[in-house]
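The complex appears here without one of its protein chains, the remainder shown in place.
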Amino acid sequence: MRTEKKTRGQTQNRHRRFDSFQLLFLFLIICLTILLGTILCNFPESTPGLADAVASQQKQSGVESPVTAVLLNFRGYDTLLEVMVLLLAVIGVWSLARAPVSKQTTEISPVQMGVVRLLTPVLCLVAAYLVWQGSHLAGGAFQGGAIFGAAGVLLLVSELDWIRAIPVSLLRIGLVLGPLTFVGTALYCLFITGDLLAYPEGTAGWLILLIETSCAISIGLTLALLFGGGRPEDDVFNGDIP
Amino acid sequence: MLFALILLPNITVGIFRILKGSTAADRMMTAQLFGTCGVAILLLLSAGMGNPVLIDIALVFALLAALATLTFIRRTWE
Amino acid sequence: MTYSILTLFDIILVLTLLWLGWRLLSSEDIFTAVILFISFGLMMALAWVRLRAPDVALAEAALGAGLTGPLFLAALRRMNRTRKGERRLDDHENREEDQRTNPEQTQTL
Partner (left out) sequence: MAILHHSGTILIITGLLFFLSGTVGLIRFPDVYSRLHALTKADNVGLGCVACGLALQSNNWAVAAKLLLIWLLVLIASSASCHLIASSAMQKNIKPWMRP
């Protein structure tokens, strides 16, 4: 209701030149631009950054790619919280609405089914390739997970029967697989070395690969379920959601 | 390098079709042309900058090119 | 030689990005805005490539250009379609039915 009123107000105000709020905003933006411009002009030509520090620690990190080393070894807790944010997003969407039942009358053309049959295996293959490549080149859990999620979206768009028949408990397990593995590894590291996410010597490479794989599965499922747009119909835990 | 430079204005000019686009399908088609142009630019840049990783990005573009159009056909345009 | 050509490339890229962003924010038709957003994600991936950050470019290509587009398109379908002035998919589509059944509507659009 409020948003409708707001849009109507905006459409009425469109022909007025500027109101005071817009002027204030314009002023703030101009101030910000001037500030950024001054900073940019006084910027030193070459900043040392943290590249040298990362490069000197690279050997201990267990991976060859500096980006993955920073994400999962030197600043592992940051990535842990990011994965948690994605899980929270799904929980939020599921608590808001149920997944809509598609009322599509036209049937799916065979061309689309052909595309799904051809592309889905390639998508899964490329997702695995990107996760594996994350240890030495560009790639990693987020990129691989996004491709995996794209495969899920492709299957959801094509409205296959078996994709609706997947038990919800399995989806829930898949969703928490990545975060749980991450937290489990962190606790294991805490137990062994006495420091959160400080991997024991020699095992860093394997642990990072384990975390990346499980997180990629969870991220992919998260994105596909966000596309689904709500709690699946046959959920066992029936609350009072409309 | 030079070739990639020629392809980029292609995209810039194509935006006019999105803004004008008489039907929704026209806008979607333009987005798809942008995707293909992006793939070509990435391939040319990968040869020019000597960075083989860019081919992987082009691969991701090519894989996800169909996704938006399929969703558009099944979900939006009715 | 190579330097100047790539600089020109960057300049065109930045100007296109700015123009896209402005049109995207000022567009009144949500569907057009979604399509512009997809194109924006695509150009942003190219910009990340030019900034020598292939990891970010990969994530932007997969998420920005690939997945958020379908997400928005599916969300458009679930939105309230009767709200005026926000979703005009059938602008001038030149359909036979439309002109026959409600001619005044095609005139107003």
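Labels for the chains are A, B and C, by order of writing; each one numbers its residues from 1.
By definition in this document, a residue touches a chain if its C-beta (ideal position, glycine included) is under 8 Å from a C-beta of that chain, and two chains touch if they have at least 3 such contacts.
This structure is a prediction, so every number in the text was calculated from the model and none was measured.
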Query raised in the report: With respect to the chain omitted from the figure, which of A:Val70, A:Val90, A:Leu119 or A:Leu175 is a touching residue?
Result: A:Leu119
Report summary line: Where chain A meets the chain that is not shown, the residues are 106, 109, 111-112, 114-115, 118-119, 122
Query - Interface residues of chain B (partner: the chain not displayed) - result: 3, 6-7, 10, 13-14, 16-17, 23, 25-26, 28-30, 32-33, 36-37, 39-40, 43-44, 47, 52, 55, 58-59, 62-63, 65-66, 69-70, 73, 77
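The definition used in the following text is that only the chains that are shown with their structure count from here on.
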Report task. Can you check how far apart chain A and chain C are, centre to centre, with Cα atoms defining each centre and the answer in Å? Result -> 21
Query raised in the report: If you average the CA atoms of chain B and of chain C, how far apart do the two points sit, in angstrom?
Result: 12
Query raised in the report: When the C-alpha atoms of chain A and chain B are each averaged to a single point, how far apart are the two points in Å?
Result: 23
**Report entry** Multi-partner residues of chain A (at least 2 other chains)
**Finding:** 130, 138-139, 143, 147, 150, 153, 157
Report summary line: Within chain B, the set of residues that touch 2 or more other chains is 53, 56-57, 60, 63-64, 67, 70-71, 75
**Report entry** Complex contacts: residues of chain B adjacent to chain A
**Finding:** 53, 56-57, 59-60, 63-64, 66-67, 70-71, 73-75
Report summary line: chain B residues touching chain C in their complex are 1-2, 4-5, 8-9, 11-12, 15, 18-19, 21-24, 27-28, 30-31, 34-35, 38, 41-42, 45, 48, 51, 53-54, 56-57, 60-61, 63-64, 67-68, 70-72, 75-78
Report task. Report the residues of chain C in contact with chain A in the complex, numbered from low to high. Result -> 54-55, 57-59, 62-63, 66-67, 70-71, 74-75, 78, 83, 85-86
